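All protein chains but one are shown at their positions in the complex.
Order of writing sets the labels: A and B. Residues in every chain begin at 1.
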Amino acid sequence: MNPNLSRRRFIKAVIASGAAAATHAGMPSALAAGAADDATKGGVERLMSLNINGKIRRVDVLPQETLAYTLRYKLGLTGTKIGCNRGECGACTVLVDDIPNYSCSTLTHSVRSRGVLTVEGLQAPDGTLHPVQQAFIDELAPQCGFCTPGQAMAAVGLLKDNPNPTREQARQALSGNLCRCGAYDNYLNGVMRAAGGKA
Amino acid sequence: MSNYKHIGKDFVPPDITGKVTGKARYAEDFRADGMVFARLYTSPMAHGRVTNIDTSALDGMEGIVGILTADDVPAVEAPNAAILTNTPVYIGDPILAVAAEDEKTAEDALARIRVHIEPMPFTVDPLDSLIEGGPNAREEGNVFSRSSEGSGFRTVKWTPQQIADFRAGKEPTGEWVNEWRYGDLEKGFADAAVVVEEPFVTTGYAHMSMEPRTAMAYWDNGRCYVYGSAQSQSFWIPGLARLLGVEQKDVVLISEHTGGGFGSKIGAYPIAALPGWFSKKIGRPVQLRITREQEYYIGSARVGFQGWIKMGFAASGKITAADIFIVEDIGPNATGGDASSAGGAVSLVYDPESLRFRGLPVLTNTTPRGAQRGPGQNQIAAVMAPLMDKAARQLDIDRLEIRKINAVNNDSTVYENQEPVTSAYMKEALDKGAEMFDWATKRNKPKTNGSKVIGIGIGQGYHSAGTKGFDGLLRITPDGKIHLHSGVGNLGTYSYASTTRAAAEVLKCDWEDCVIERGSTDANLPWSSYQAGSVSIFAHTRTNYVAALDAVQKMKQIAAESLGGNASDYDIDGKNVFNVKNPRQSISYGGAAARAIQLGGSYSGAVYPDDIHEITKRSVERLAGSGLIGVAKDNLEQNGVIPGLACAFVEIELDLETGKYDILDYVGIAECGTVVHPQGVEAQMKGGAVWGMGMASLERHVYDPHNGLPANVGYYQCGIPTYLDTPLHIRTAAVDLPDPQNPFGARGIGEPAMGCSVAAVTSAISDALDGHVFGRTPISRDMIINHVAEREQSFKPLQTNNF
Partner (left out) sequence: MASYDVMPDVQLYQPAEMDDALELADRFGRDGWILGGGQDTYGWLKDRAKHPKAMIDLNGIEALRGVRKSDDGIEIGAVTTLREIIRNETVNAEYELLALAAGRVASPQIRNVGTLGGNLSQDARCWYYRRGLACYRAGGNICYADSPQGMNREHAVFGASRCVAVSPSDTAIAMVALDATMVVQSVDGERLVPAERFFVGPATHITKMTSMRPGEILTAVRIPSTWAGARFYFEKVADRDVWDFALVSIAAAMQVDNGTIGDSRIVCGGVACTPHRLRDAEKALAGKSLSDETAEFVAPLASRGAKPLNYNHFKLPLLENLLRRAVRG
């Protein structure tokens, strides 16, 4: 290893925060050992700040940890669902800098310095539902509801990119989200309703 | 249509907001103090005997909390599934579990455990077991028959010639074990102007609910608290108590939301009891998270069929005889029973003059089977549709017309005993669908455009859609709130909520004054039916109706007692009980509730009817004294078969060069009596449509016969239909004619919603290919390509669980 390689060159940005690191029962016990360990060996620094739903959260993150894992088990944001843990269903979809990602197949360390939006971040501060959430209710889109957070995030991602999609564009945009209940038609109606168009 | 205040009106189900905000909690979202994480070790072999489990590598390993093996849990009698086993009968059969302080450590431990398994013979295709010299899936035999005369293992073998003849499409001559019939079959065929005869295969496939069936449990004061993924609520308790070896009163099931079930979570399944046993052993709360791959193994699958059918049609188009023989792939645990239901569906939907059903349930070392949305009815719906088309062509009758000629109606008698139906309007459904779809125009449209061919199809679906005898329970509190206790599970159909609106209807109250009590068996729930089998709408509008009648009667009695006169002098207006002759003489619902508490007895639940279930009794006892209790068992009259019916019309554009097709139009019509919840019926019809499309062309089990390995353990290979495999719009409507045996005229619809779809698609594919009958689901791309290219199919005739 080139001794001239400084840690700073490996890590592009670390948002400092005074907040204590979030911890959770169920976290690998090895974590208790100093989090700076890996960084001194040239790997990523485990203690990091994340921008989740507009809030800075300080978290101790394993190098290999997926975003879905961090969200659900370290930050208690269980709205993000794990359906397959393989990028084959879409239940774990979140937005990273407004773009839909499978959080089960995203390393938490790769979203450092980026904005993560989960289903918990969709409501306005006063509790008003996001238009997509309201439209999903109006269309009775969720059945079992397990895929719904992912569907909502894919829909919100679409509307950020294209506020006036055609139904076909909406279908394409949501196509990375499975719904075993088969509520696709209802979700599409919801997206079109949220976009202000006809269902 | 009606003047109901709630029935037939849409509403916002109370749990839906949590689903769109992420606040809805599913089993894996719960945590308990000191909880540990368990993971499963399952069988790598299709059939074997565990000879040694070596866990010595775990000695001293940090973070390991415990190991649970088959020796720690009750043994069960074959062919039933145990919680853990030492004689695995399929790849993925749970052998042991490890608990650790975190999941990664649990996985590290699994990697170090060595399990020695002595391999045993196995089979992944019923016909490979049925042939002389073929392997048996279990030591006890290769057939398991369940009947009222007794259930048991058998060993049934057919000669190679019998197997070859069956594969060649001839009437099976081998032994069968189940049979029922009605009418004069021989006369029926003698009278027939046209006879169609076809072999068929419907391949089983996994339920693959979105939520893997995680469960968590702990013990407190001798009671076991289970957080599970259940599609029923009260109905789980007897089975769960049995699995945990405790009394029903000592089990609490918390299941606020369930990420899909489709028949795979109707009753308590063994793995849901594992955390309870594990927690008992190690003294800490245990969560068992199930991976997607394991959900494939233990999450149940549809029964597969290999069959033969022969039908006679009179010149008029009427079916004079139907002769059905089905070899049923019932997996290793003899679960299913779809085949006889398929025979019943033929009897009901097409009302043939005579019918014979013969069945042979054969065990295979594939994932355990179970009820899956329209178990039996939907497989045979897919088989029947192209055959109805074939007969229509030969008789020169319109394909819609032949279905109307044979349509089940109010005068039909069905099944072996030729029972009546409560009501049936299939012809009306077909007419409505034909009009919406514009069948008359579409059937005359040009068929080809370059390599693309238009095909149109009609499908019909059926499942019995009701049951009776469950309990209703509600409570009016002094604040005027009406607490509607619903023990129906929460699968996503919202029937747990829509059925309680029957009580609100009787009470004439505002929906805003109602609170639904649900989600935990400690929420004082009544004995309720399973949330399955399309039964909950029929069964629980009735239970809510009788409980509400009881409450109304009690309020009237209280009013009479407090204000004078007789109970019959009083009526209700949704807020108050008032004297009909002098409306100013009134008492509010809340006032009546306060008075009920004072009066005690049956008013407050201190006394309750003898005929209610012990689960309801315990709930009433806990509620007693907290309000006015309305409680009753559904003893309303009910006789005959309660049919849920649906039909669908579909137009596809099939590309002969790629084997792919687009669905250009889909119209689904529900015939479920009075519509209780319009959006709910629509959602079921659309969801069922998508399921039918998956079964018709994508979903199937694939097993390598040489080593028993399954090819599709993940979502990718399972082929669940996506947004792009389903049409851009799905249109639905309902006949909306009341059934006389439900106080509101309602019946269920969940399962027929799928059967009509898979049937319409197989019918449309056949139409696009000049009437070719594949006699198989799914009809995959390669089959269409090979057919068009006039090449042999890759698989043997009647082969199953294959690509």
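Note that in this section a contact is a pair of C-beta atoms (placed from the backbone, for glycine too) under 8 Å apart; a residue touches a chain by one contact, two chains touch by 3 or more.
Treat the numbers as computed from the prediction; the structure is a model and nothing was measured.
Residue-wise, the contact with the chain that is not shown comes from A:66, picked out of A:66, A:133, A:151 or A:186. Note that of B:467, B:521 or B:722, the residue touching the chain absent from this view is B:722.
Considering the whole complex, the residue from B:146, B:292 or B:556 that touches the absent chain is B:292.
Residues 39-44, 91-92, 103-104, 107-108, 110-111, 291-294, 451, 657-660, 698, 702-707, 709, 711-713, 715-717, 719, 721-725, 780-783, 785-786, 788-789, 791, 794-795, 802-803 of chain B touch the missing chain (whole complex, contact as defined above). Residues of chain A that touch the chain left out of the display are 1-2, 5, 9-12, 38, 41-44, 62-66, 69, 85-88, 90, 93, 99-102, 104-107, 109-110, 154, 172-176.
Definition applied: only the chains that are shown with their structure count from here on.
Separation between the centroids of chain A and chain B, computed from CA atoms only, is 33 Å. Taken together, the chain B residues at the contact with chain A in this complex read 10, 12-13, 15-26, 28-29, 31, 34-35, 37, 62-63, 101-105, 208-212, 257-262, 291-292, 491-494, 679-680, 682-683, 686-691, 714-716, 720-724, 726, 728-730.
Remark: chain A residues 25-29, 77-86, 88-89, 91, 118-120, 122-123, 129, 132-133, 136-137, 139-140, 142-149, 152, 167-168, 171-172, 174-175, 177-186, 188 touch chain B in the complex.
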